[in-house]
Structures are given as C-alpha cells and as structure tokens.
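So the structure is just underneath, and the comments pick up after that.
A single protein chain has been omitted; all remaining protein chains appear in their positions.
Each chain carries a letter (A and B) given by its place in the written order, and its residues are counted from 1.
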Amino acid sequence: MPLIAYLTLAALVFAIGLFGVLTRRNAVGILLGIELMLNAVNINLVAFARFHADLAGMIFTLFTIAITVAEVAVGLAIVIVIFRVRRTVEADHLDLLRG
Amino acid sequence: MRVGSPFVALLVLALPFVAFLLLALVRPLRRSAPAAATVSIAAIWTAVLAAFWLSWRARPRGLLQSPSTTWAWIPADGGPMATVGVMVDDKSMTMCMLVTFVSLMVQVYSWAYLHDEPRTALGRYYAYHSLFAFSMLGLVLSPTFLQMYVFWELVGLCSYLLIGFWYDRPSAARAAVKAFWITKLGDLGFVAGIVMLWTTAGTFDFWELFRMASLNTLPLQGLPLVMFLIYLGAVGKSAQFPLHVWLPDAMEGPTPVSALIHAATMVTAGVFMVTRAFPLFVLVPDVLTLIAWVGAFTALLAATMACVESDIKRVLAYSTISQLGYMMAAAGAGAPDAAFGHLVAHGIFKALLFLGAGVVIHVFHTNDVFRMGGLRGLPLLWAPFLIATLALAGVPPLPGFFTKEAILAGVLEAHLLVPFLMLALTAFLTAFYMFRVVFLAFFVRGLGEPHAHHRVPELMSGVCWALATLSVGTGLQLARVTLAGSRHGEAWLPLASLALAGGGIVLAWAMYQRGALDPARVAAALAPLDWMARRRYGLDVLFAGLYRGVLLVLSRVVGWTDRYVVDGVLNVLSAWTLRAGDRLRRLQSGLPQDYVYGVALGALLLFVLAQWRLW
Partner (left out) sequence: MPFPVLSIITWAPFVGAVLIVFLARHHPLAVRVIALVTTALSTVLSVFIFVAYDREAAGFQFYEKLPLVPPLGISYEIAVDGISLLLVLLTSIIIFAGVFASWTVATRSQEFYALLLALVTGVYGVFVSLDLFVFFLFYELAVLPMYLLIGIWGSSGEVRPRGMFAWAIRETGVGTKEYAAMKLTLYLLFGSAFILVGIFALYVTAGTGSFSFLELEATTFDPRVQFWVFLAFYVGFGILAGIWPLHTWSPDGHASAPTAVSMLHAGVLMKLGAYGLVRLGMGLLPDAAVDLAWLVGGIACINIVYGALSAMAQTDLKYVIAYSSVSHMGLVMLGAATLTEAGLNGAVFQMFAHGVMTGLFFALVGLVYEKAHSRAIFAMGGFGRVMPGIATAFTVGSLSSLGLPATSGFVAEVLTFMGAWRSAHPWWLVPAVAGTFLTAVYVLRVAKQIFWGPPSPHFDHLEDARGPEWFALVLLTGVIVLFGMAPGLAIAPVDTATVPILTRMVKP
C-alpha cells in the first residue's frame, strides 16, 4: 500500500475527530474526538517511520500515546468534577468564561 | 501756544492715583468714611493747585517743539511699539484745571449728599472718584492714541463702577452694564481705527502723526475709514446718535456722579479726542461733514426728548446729549476751538445744574418735577440753578451765549445749512425745556411736599454758589474778550440766538408758569412727535431687541450646536465604539468548541494561503 493511503487514512481520521470535537454536545464525546485526532497523528508518524525506515517516528508515537493517556485521565477527571458541580456535561451549558 | 512742565503734569496725575491706591489697598482707610474722604479730597485739592500752577507757569513754545514727553511702554525689536507719557499743551492744561476743579467740587458736595450712606460704602465711593480723576487726567494728558485709549477705557470702567455704586439695585446694575456695552461698541471702532493707523503710520504718537500730516507724508489711502472708526469711539463715549441710549439710564448713579462724569468730564472725552486729533480729521473732510451732521441731529433729537421728560435728572441727561451734539457739530464744521470753548463752559454750568438738581432732589426726595415746586420764597435754593439755566439757554453775559454763538457761527461759515437750522431749533428748545424744569421744579406748586427739613447742607449750597460764581465770572471774561476782539461773522447771529433763547423762555413761561397755553393741547397738536419722543424714538427698544432677539438667540444656537452637534458627533463616535465592542464581545462565547472552531479555521486559512504563496 502506498504511503499516500496511510496519510489519507490519517487525514480522514483527523477530520472525523475534528468534526467530533466541534459538534458533539457531550463533553466525553469531545474527548473521544480529541482521541481520534491524536491517533490520526500517530498513524501519520508510524506511516512515515515505516516508509522512510526511520525509528524516530515510532519512538515519537510512543511518546504521544503516553501523553494522550495522561491527557485523557486529566480530561475525564475534569469532566467528572464538572458533572458533580454542574450536574451536566453538555458543552453548551459550560459557558462561564463568556465575555 | 504754550507748553507746561511734564513733571508738574505727572504730579497732577500722580496725586489722585496715590489716593486711589491708598484707598484700594489700605482697608482701615477705606472702612472709615471721614478718612477716605479726607484722603481723596486732599489729593484732588492739591491736584487743583498743581494744575493751576502748571498753567500759570507754562512757557511759550516754538512751532516745532513737541509738547510731549514719553517713555517706552511696549518694547520691540526696532524701538518701542507704544509709549506712555504726557502732552502738556494749552488744551490739556485747560482740561486739567477743569477736571480737577469740578472733581473737587463734586467730591466735597458728595460728602453732604451721601451722608446717609453706610460708612464703608463711602470709602469705596471715594476710591472710585480718585481713580476716575486719575483716569480722566491721564486721558487729557495723553500724548498718543494708545494711551488715550487706555485711559478712555479706564474712565469707562469708573463710569461702570459709579453708575452701579448702589449695586444692590437691579436698575443700577442694568444701567451700568448697558453703559459699558454701548460705549464698548464705539470703542471697538476706536481700537480698530488706531491699530489701522499704526499700521500705516508706524506710530500712535499725536505729535509725530501731526507732523506727518503737515508734511504730507501720511498715506491718505484708507484714512477716511480709519478716522471714521476712531470717530466711532467718540460716538459711544460722547453719546452721539445712535449710541446715546446709555446716558439717560446712567442717571441711576448718585447725582454728584452724574454731575462729574456724565456732564462735565467723561462724556466730553469724545469731543476732546476729536479736537485733539483735529489735524488728522482735517485730512478727511467727508468724515468731518458726517460728524457735523450727526452732531446737529443728535442735538435736535435729544432736545425733543428732553421736552417730554418728567425726571429732572433725565432732562439734564438729554440736555447733555444735546450739548455734546453741539460740540461735535462745531468740530465737524471745522471750528474745534469753538467746540472746546463750549466744552469747558458747558462743563461748569452743567455740573452746576446737576448739583443744583441734587439740592432740589434732596429737599423733595423725588426726581419727578411734577412733585416739586413752591420754593419761590427761597432764592438761595434756586438762584444757582437759575444762573446755570440761563447760561445753558444762552443768555448773555453768561458763558453759554458766547460759546453757542461761536458754534453757530462756525457751522454757518462751513455752509452747513441744514445742521445750522437744526442747531438753531435746538437752541430754542433748550431754552424751552430748561425753563420748563425751572418753573416746575422751583416755582409752580406741584404735587409733592417738601421734605421735613428744608435745610440744605452748607456744603451742597456752598459748592453750587462757587460754581455759579465761576460761571458768571467766565461769562464776563468771555464778554470782555468778545467785545474787545474783532467782530467777524454774521452780524445778525447774536441777535438771532438771543431771540431763540428768549422765545423758548417765553413759551415755557406761558405754558407752565402762567398756564396760558395748556401743555396737553400743545402735545396733542404735535402728537406724532410727542408720541415718538415719549418712547425715545424706539431706540432703547431697538437695542434691547437686538440684544435679546439677536445676540442671545444666536448664542443659544451656538451653545446648543456645540453641545449637541459638535460634541454630539464625538459622542456618536464614542457610542459606536462601545456598541462595536459589545457586538465583538459575542465572539467570546465561553464555549471552548467555538474557540477550537476558530483555531481550526484559522489554521486552514493559513495553510491555503501558504500554498498559494499569497503572503
């Protein structure tokens, strides 16, 4: 499979993830979208590592996975606290920083 | 032609000024009425002596010798732009004597007249009087147009302060401001004129200007306009038509003040200025003709208004306007010496008329002649007033006859026929209305009752008698000079003026003393004139209308425009900014998704642009 196929796949996954972030009402859904975007980046990195025979890409992927895990943990913790305080996780209702 | 010592002249100037400073700055002096009066009167008395000494010791001067002594006032690169100093020639020395003497008389008289005033007020009164004396003396001694203007304005200030002496009376406040504004209108022309003159001639100095005029080095282009503008100052100050409307209202001030500044001295400043600057006016004969016509017309107009007045002070005010018209007419006709002569003579007997009126006002506690009368048995009261009236009416051997005749002769010589006729008619009316006042105020028993004590303070009657004696003395002196000197001019003129005066007296006697002619029927016969004269020919109303209807309305429009249009535009810009801010604030929704949206969009845009290399 040519490189472009993998890149296309990553782009599509990124787009789906972005769409999810922008349109999902549920905060957890937004986090899932972020996950998709990050994983799309991972696909990109691995694809380039494989096609250019450069290990750096794979190692970078390991880093991003670890950071993604940490970010998800913190994100979910925030969502749970918000739910405890506001009794909702709908993004439309979380506008306290409104100007 | 004589010149006096500048240092004595400066002394004459300095004495009332020092008195003013003392009274203005040293509060205990001002608060004690006797002390204030003493300071002021002592100063003016010494000034009288100095003025007479100045004239007595004057030396003859050559034609090319300047009578001026000046010092730099406003410095500039190529020599001072303006100087101050004194010009001590015959005119100014005579005026010094007149001003100091009449001031002294008035100040002494005031002590008795204003005896009922609060003590502190009198301090203020005498301070103003000293300032006035200083200012008027400075005016007559001025060697330059600019210095004359400076003192011109200062006498105007004193007039404002003294008319408004009883400042808690609304009518006095209004009169003071009106006097200031109307004379200011004239002064605008004056200052514009002298500034223009300075630009063409390079100097304000009289002596240099006269020299330039005589050597024909003064540029004549535009000079008529310049001299006309300068004349406007005299129109305001000397109450010529149409800027005469302030003088009758100025009677709100105390009577001695009216005697001094609105009869003898301040109002004559305009005439003095025209006669002083006559070598320049001679270069613009059209302006002189205008001056003569306006003067004669003013004389007649004011005389008609005096005929229907019942307030004694206002009659005298209109009379002053009328006589000022006479003086201006003489100057305009090319007889400045006649004008000056009448100025001095008129100063003496008009002051006496006012002070005499003050006596009868004091007795009856009213200004209305119809409430006075019945004093036939008290000649000491009415004799000085009668002497002054005869002088004003132009009866020999009193000075008015000689000076008026000189004026009429001058006007006739200049072939100004219509002004001559106007002045002649005025002479008739002058005699008429003055004797009307004499009969009503002193002889015919009127509606009022004399005040409890008939007694008139000695100071007041003493001053009146002194002035009366001076009038008679001046008249006899003039008679002597005229009889001894050459007779030129029309021979029928003295007889004609005598006839006019006599006619007026007889008519007044018939109408008021005898009751042979009913005044009401005479008024009905001259109905339109009577109606207009009683309403002052609508001029007061016109000025008030211009002020309220034009000036104040215009100011309100401008004020409204500034607040609501000019500032309004600014506030609109500000309001738009606030509104724009409000609207842009909605971008800040508080929802992170919207911000991500923005970032994503922006990043996409940047990628596209980078690809197309548009930036």
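Criterion: a contact is a pair of C-beta atoms (placed from the backbone, for glycine too) under 8 Å apart; a residue touches a chain by one contact, two chains touch by 3 or more.
No experiment lies behind these values; they were computed from the predicted model shown.
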Result, missing-chain neighbours among shown chains, is B
Missing-chain contact, candidates B:M1, B:A42, B:A72 or B:L380, resolves to B:A72
Tell me which residue among B:V8, B:L23, B:L114 or B:V191 touches the hidden chain in the full complex. B:V191
Cross-chain touch to the chain not pictured, restricted to B:M1, B:A42, B:V481 or B:L578, is B:L578
Contact with the hidden chain, among B:F180, B:F401 or B:F420, goes to B:F180
Note that chain B touches the chain not displayed via residues 72-77, 81, 146, 149-151, 153-154, 157, 164, 167-170, 172-174, 176-177, 180-181, 184-185, 188, 191-192, 195-196, 198-199, 551-552, 554-556, 558-560, 562-572, 574-576, 578-579
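By definition in this document, only the chains that are shown with their structure count from here on.
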Mind checking the centre-to-centre distance between chain A and chain B? Centres are C-alpha means, answer in whole Å. 97
So in the complex, which bits of chain B are touching chain A? 585-593, 596-597, 600
Using the touch definition from the top, list the residues of chain A that touch chain B in their complex. 18, 21-23, 30, 91-92, 94-99
